[in-house]
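Note that one protein chain of the assembly has been removed; the remaining protein chains are unaltered in position.
Should a chain be cited, it is by its letter among A and B, assigned in written order, with residues numbered from 1 in that chain.
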């Protein structure tokens, strides 16, 4: 018997209230950690410098939010979106306990709603809530998403329904406490001096200076996440029916620009952050293909106190990713990513000395003037 | 003095009965592990989920058979096949003790025979037996292979000979024992429900649904294995004399499609396997180049009991890899890989409950109906 195994579900397979316990699970190895943290050019020392991370009370290098999101999301792909046309929106994405190298993540997803589309009867919108847990059962991330899923059989009867109430998943950023006895300022040269909570002003828009070209290496990263959606890694599939696929070519998996925009913005916005708190809404507003160079900007939308932590503030931002495309001979800016992002940012008052600088003058170059003891002491 | 160092041996260097203790050796780091396991899109949790692997009695994440094969094979390349034209066949490849991250593999090869070719006097067939050991001297893999090696000096006298008897290398798949007290079924949602030993029927041919395009990243993977054969990574060499090389371009090292076909077949055939036992015969039946999309299928050839393990069965299969090529305007299927493969597959009777499912209904979405305790319990 010839069996054509097709993994993943089609629209008609989803029932509101269903909970998928996704397969496999994923242990974060140093290989996976390195590939994603570095691809994004992340600059927060919590993700790069073990010595710094431990001094801040974490038990190891902290897995960046972009990788946590990618690991949890990708575990849900086979069941939820292997047969999807497009990922429409991330909603209320909240981070819980930090993830470390060696942690094992398992993921569940509940179907919240199935919404018909009269205009496109062959692809409806599925609304789900996905939650990732570590090996101790603690929530590391939870989010809703809306995804446009193909019908397997266009004639199959599907009813549009939704849960009356969306169940609440308790999930709140957990951070080590502030230690008044710790000489944090001795490590202050490892981060930028202008990215403390006090440095941000409402309405500011920061154009991050660096760009990063995505090459076909996006396929390796996608496979590394167990993301089985074929539109990212199966050129033959695209070639068979290019018109069915956006751009008629392999599209870069959205988690790659997501991760990259977080990285590109890191030196200006997040290198004095202790963690991302919540993404209220996120969308891939334009497609990314191999060869595109991605840029990012951050708009400061709000600032508020962090509950019960006088050493931190909550920074409310909009992170945008964009690329440039040629149109009629001109070079046009095109948005590809939109993320409402809240971060927990350190206050200078608690972590650095006002006069701190990472540059010292030693006009004669004599070694006794060198501040190398900073390293030795810390 | 100008010295042109040429590593590797030519046909006239081989003597029957020789044993090469290959150089360097290789410790499996988390970086190597991650690159290969993930490139192949392996889905068996033994290779991905530390928690699962430990519950099954392994001391860590298990290195997949495709990586074990690649590490052992590649250690032999410089001595045996750096100056080869083609790898003709793998014979009687048997797995021994499992390999874990941190293990160090060293490899020896014995020359079993040198067989003349009257048709191609400049390239004869060398028959060898290669064996890999871990740091405790345990055999992790042994196999024979036949390889077509160039003569360095076409006029050099070489005699075709062979050992009368091929020495037997003791090597048998070693697995943790079945623990009747272990609640394996609590982890059953992490693997597919339709890939237990009971699910396979003789004669079935399973077309695995996913394809994976190989890009120039194959060169990074090849270097990562210490495979020094220049036809995979030296474009200049090819450009100097394209007609000497298959396809006139860099050919993808065979270990890459080998590994990839194992991975592509994993969700349908091997995600409830505890390990590959033996590959009776394997061949690269067509060349793979950057840009090709690889697919795989598995034919079920036989089923038998696993000696002294009522919880397992031996599944006898043929794993085939293929790609599509354009010929006269049409798209033709072309086989690129053939492997006779035996796996040790879990029986549902011992590892899952008959009614087990990874999807639960919670029609109202109330949290008390959610099966999240599955995660907490396990």
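Note that in this section contacts are C-beta pairs under 8 Å (C-beta built on N, C-alpha and C of every residue); 3 or more make two chains touch, one makes a residue touch a chain.
Bear in mind the structure is a predicted one, so any value in this text is a computation, not a measurement.
Novice: Among the options A:120, A:136, A:165 or A:204, which residue touches the chain absent from this view?
Specialist: Checking the options A:120, A:136, A:165 or A:204, the one contacting the hidden chain is A:204.
Novice: Consider the whole complex, including the chain that is not shown, and state which of B:154, B:182, B:201 or B:223 touches that chain.
Specialist: B:223
Novice: Considering the entire assembly, which residues of chain B contact the chain that has been omitted?
Specialist: 1-7, 15-27, 29-32, 34-35, 102, 104, 106, 108, 110, 112, 133, 135, 137, 163-168, 216-217, 219-220, 223-226, 228, 230, 233-237, 250
Novice: Could you pull out which residues of chain A are in touch with the chain that's been left out?
Specialist: On the chain A side, contact with the omitted chain comes from 29-35, 38-41, 43-45, 48-52, 61, 101, 189-192, 201, 203-213, 215-217, 267-268, 271, 291, 293, 295, 323-324, 358-367, 370-372, 374-376.
FYI, only the chains that are shown with their structure count from here on.
Novice: For chain A and chain B, what's the span in angstrom between their mean Cα positions?
Specialist: The mean C-alpha positions of chain A and chain B differ by 33 Å.
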